[in-house]
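This view holds just a subset of the chains, kept in their places.
Labels for the chains are A, B and C, by order of writing; each one numbers its residues from 1.
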């Protein structure tokens, strides 16, 4: 059976940064697989290419299913779910990794499973290991056989070779060798384990449902199953959860100042998730307000670029008093791109997904609010559509600073030279896009909007903002080996 | 190969009225099939169950493809599209008809094709024939063999038996026997034909792209292919279009006062389509403003029930000054319902599709704006979700009058006894839904919002509003035969 | 859903004549659909491209399923079979018709169904209507709409327009207008009907299982369900079977001398079926014996061309005393041809299906027995393989006379000019094939082997042998209209 190829390039989304993974785990419930499936469905925005679930049942042992495509299409039918019995399970949704040549194989789909002398373990990983190449070379030298092209497989091989006795101890041992950004959920026959890297770059939260416990990338996956949000797992924390003893917390790593990914606030997380005690929606509305303060302009309408620009556009409208309107309508049946389209259809590009509300826009001065500018290709097309429809002026307002550096911590970014902001000044970008004005929120303004009232601490920034600042909190060793140049120290 | 069953019951949309069809035709272009596919994609909201395309090529004759599922999944690949050559084509998207027992067969999917003595013709129909049962009995008696359970097939059999010489004449002949609401696009080897019933209940518009001509249910399908909107086809008008002579117009039916479906403004049409010279979005914003004037209430937030309540909610916010916010977030990966879900997943119901923005809603007085209340099942669940999230008050504002009567003109409505407004007063509904207040826009208010500044002309209403008023402009003969009781004359 | 393309061209079988259909019907049993499925499975050799089943249940009415592909793959699963309830059903397996341009559509797959004023009827047809074009023109003129490209659809339209009252009467009426060869099974809500044309060209047998009755193309389909073989339906006979009254027989056509297809004995029928009171296997063995008497030759081994030459080869060996051996081995996994093979694989041709038993053949004088020579392409390849393997001599013995004329009575034959025997004498064929000797059984010898001890009655042949003699018992009107020339009267 040929591998089902899943078209990952959306006509629109290929001009976005993409979170590469969502992870979810549950222990102490009946039919864990259904919980995992629902949780992954809620996390689908973090990875649409493929998904996998592993469960454990005292009688039937470990079982797993890994599939290309959406959770809703793969992990709901009776026939699949009954192959995944038991009260304990973990799951993973993923995009393909930026660096991978060619197509993803099903063997690259997590969770990964390993049989150790003391029993089996499964592991699902969100993030990116920045010294994976070196680790892989060393492990192969010692006789490990890699089955996937995924960097995350290093963790399970390191665990297999650890001298420690228990699986949690082996995981600590393994993760101490790993550099980079990671949130991990793992399971043994009786334990659910969660870990965040010492910087806490990627999110991981703890929830409770009845007598059961949940680990999830975001709180929106707690809501879908009616679970209570308990707290975020802390940077550098490992929690080991059993049905009997509940949650036990360790801090196996050397403490470091935390560096949560600020782009989770801007774009990756779902607006109904809670981050830092506030809904992501509210944060984005606040970004829009801040943007309106920093870069006001006279206009008739504030329109979002759907759907990700919507909360910031509402904030901009509320702050500025300029009416909010849906000037661009999204075709809701455009879930994925067309499959192997004809030439004629391919040329339609962004029109398949978006349409301008012509009758509304005609003759108006329009502010377009978008979350970010990556390559700038989509921004140009949208500007053309708006002008075609008869707008008098077009003003872009962007809810993030210029994206000038690639992310090496689990986000799919184009190479640096393809980032518009890496090669152009703000003014050059305005000319390139052909708009009447173009303004990005300042880095300080963004920090204020996410709740840092004094703005960015340049000596020790409160977040990872490498994609804007080029200041990488973890050295990207593999990439430097491949020729990537860090920002020259100033 | 088993018929691919397409899950038509959305956990949410089954509490909506549903337009049953979208139609599209084009003549005088290269590769008509690509135009039809893109047009149908833009009309997908009018019918998600299945679609079909027929084209004609001077060398290869008529070709057709009919498929279950979305246009984007079926009508884009080179391998399918190259089987549909030629400069002339029509297409159709559909829901299953309310009355059909059991599942749709592929033979029920339009366009229908008939080989006549003077050549072939294909036909696609949006609407409903109210005397179809009687016509079908008569045709079978005379020896016609029906291949589908679709009422629309009557038209092609009537044409086959017509004594007229040309296909357009036979179509006139056939449609004069038909009662009900219909917009039709049809094609012969050289002609594209469009017809609207004398009341003009269902929409049909004319567009132009290069030297080619378009017929479409809505203008949004003109935008996607870069076509110019020329005008609406008039009630009772038949246009016959050839590549050489362009558009020729006839009025074969006895003239009648027009009765366009007012619900197209409220819900069916896409917000970026133009109806009556104004964008549907603006009309819906106006409905929201009118609603705010008619039924104001003190509150902290105006939230739409996504996605159809959004424009009216924006209008309500603009009129009332109460901030607009996305209190309910839609899972964008919930395109269709889960396939044969397990019990546990089925019980999640509406949560799979919607999530409340808990952190935002807590402690607030919330106005929820929705387009309509049909059975009321979804409204109750949404109210529960909002209260669970800690809202202090919940006020429903509905952008249409109470839906108390079924539609027999091409819209899928529950039986009358399942319509909440058929059995309850507005006050009983408020109690039933358990909300702090519930207000519908008045019928007069709705007429004002759609542009009738003097409101409804009760003597001869300007629109078909049977679903609100019970006043049916065409006698629903088949339904009366099956036992449906008209509203008692007052 | 893309039409499932079924590769009909076997690397080997495309050099065979092919029966185009098998038909089966049952009444008075529990779960008729399972009986029909098993019967069609036993008749699969008569049509591999597609199959269909219609059943009737007093509560659930008529139901049908039509699929491309093998019966075993389509009509066995619980999920399909439970959609076909009831005690009465008919079914059909088919090849595509020779003359059809392009690919078969699912709508061409029988049984055909028609709703008449007095109720529905379904019909399945084996054979070919020789005046179908004229009938179709007339019916379209009168307003019938054809849904398929199948000639058999004429029958159901003729029935729809008949002035008779009952369905059996209408069927008589319709079949009197039809010229050609046909065996038909049909059903109403309460009756199973079987008819053979007046010449009895195509087979049809009657069986009994418990209280139920069976109609089938061959007796092998009675064996698979444990049914008893009662008798053959006679030429020109119509049987109407009800659960209550059993079998009632009519002879609605003008009597004519029967002309059963002699090629059914040679190749089409399964060797375990009974024809004329004797197993087809025994008849074929007798053909082989007759061939050994007519055309003896000194040799070391008698080898069949598998699988169809096997019984005649055994007969040849028994008569001649030359040992029988499997010199050519068939790959049993070569059910169908490879799907869209690469160039390299396509060039392998017949090797994919057959391999010579090299160690056995080397240095031997080999007699190869085959059932027929059509184009001669396969015979050449097999001869090459045998010589490559080191055979000293190769002698072909063919169990039928030279095939020099196409069949127009329900068998897929190449056009006349592609038949080797239409353009070459026996001696030219021997030279063309490059074998040491080539002998066909004589027409008289074939008649003797099938039981006519005095051979062929040339004044009024006992069988239809048009493919050998060019004497067509029914005028092929449609083909003559298309330019086919009958054999000049001598």
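By our rule, a contact is a pair of C-beta atoms (placed from the backbone, for glycine too) under 8 Å apart; a residue touches a chain by one contact, two chains touch by 3 or more.
Only a predicted model underlies this, so the values are computations on that prediction, with no experimental measurement involved.
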- Task: Given the 3 placed subunits, let me have the overall number of copies in this structure's complex.
- Result: 4
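Assume only the chains that are shown with their structure count from here on.
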- Could you classify the connectivity of these chains, where an edge means two chains touch, as line, ring, star, complete or other? line
- Item | Chain nearest the overall Cα centroid | B
- Would you kindly state whether over half or under half of the residue numbers at the chain B/chain C interface are used by both copies, giving same or different? same
- Item | chain A and chain B, separation of their C-alpha mean positions in angstrom | 37
- Separation of chain A from chain C, taking each centre as the mean of its C-alpha atoms, in whole Å: 62
- Task: At least two other chains touched by the same residue of chain A: list those residues.
- Result: none
- What residues of chain B sit close enough to touch chain A in their complex? 31, 34, 37-38, 41-42, 44-45, 48, 70-73, 76-79, 81, 220, 223-226, 270-272, 274, 277-279, 281-282, 285, 307, 310-311, 314, 317-318, 323-326, 329, 331-336, 338-342, 344-345, 348, 351-352, 355-360
- In the complex, chain B touches chain C at residues 1-2, 4, 67-69, 74, 79-80, 106-107, 114-117, 140-147, 156-157, 160-161
